[in-house]
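With one protein chain removed, the remaining protein chains of the complex are shown where they sit.
After this line comes subunit A, so read on.
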Amino acid sequence: MEPILETKNLTVQFGSHIAVNNVNFMVYEKQFKSIIGPNGAGKTTLFNLLGGQLKATSGKIYFRKEDITSLSSVKRTRKGIGRSFQMTNVFPNLTVFENVRLAVQSRMNIRYPFFKHFSHYTEVNEKTYEILELVLLKEKQSVLAKQLSHGEQRKLEIAMLLALDTEVLLLDEPTAGMSMEEVPAILSVIQNVKKEGNRTIVLIEHKMDLIMNLSDAVTVLFNGQFLADGTPEEIMENETVQNAYLGGLYNGSPS
């Protein structure tokens, strides 16, 4: 099987600091893959490279075997790579409904020729309702996004990402900054998405139980380098990983 998204010797350097160092990362179609690693391991930087928010210093990124290393983030989204951000990213002064509708109409605009889409107005609205239901936000549709709780904003962000209907979803710590009570809701949203089974999902997370429950495979990064890759069970038992996380003695040369 060919990977849907793959990096080859991907490196990015800020001054003398190498944030992502020669990373070979791959994810297969419809796989649920998590990326873990301590703070500063380069997880979000890797996402920025995959999503096109950052340009690589060297190395290549392939999407369905096509070299996308030099494509802009707009073009990557249009090809089918959507991402969420660690910081919540919604439009504060638009309603929940409008936020999602914007993403839905953007997607339809890509699918249909420019002017034809005016006849699809109801279709846009229906699709918007559908997604709001999936992320459990239907009751909040006419509320301004800035009035939502943090957890609800993260759900809204995922809704917008889903609305873009990309094949690959890059989720950057969807539970970041959430209270314990809010985590189960976001978890069930992610489970809903996974259950639909038509998307490739890459997740950055710190909550181990969440990762172990959801993931088909886990990649571990440490100090910007690739450390290990395997099923959740393999990763749990991997000694290097345990040292990296627990001992802190790891000296940076991959085994």
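The definition used in the following text is that contacts are C-beta pairs under 8 Å (C-beta built on N, C-alpha and C of every residue); 3 or more make two chains touch, one makes a residue touch a chain; residues count from 1.
Simple rule for what comes next: contacts and distances are computed from a predicted model.
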| item | value |
| --- | --- |
| Omitted chain, identified by the protein name its UniProt record gives, among "Transketolase", "Acyl-CoA dehydrogenase", "RNA polymerase subunit sigma-24" or "Branched-chain amino acid ABC transporter permease" | "Branched-chain amino acid ABC transporter permease" |
| Of A:98, A:123, A:182 or A:229, the residue in touch with the unshown chain | A:98 |
| Which residue of A:77, A:175 or A:238 touches the chain not shown here | A:77 |
| Footprint left on subunit A by the chain that the document does not show | 51, 73-74, 77-78, 83, 89, 91-94, 98-99, 101-103, 105-107, 109-110, 117-118, 124, 160, 164 |
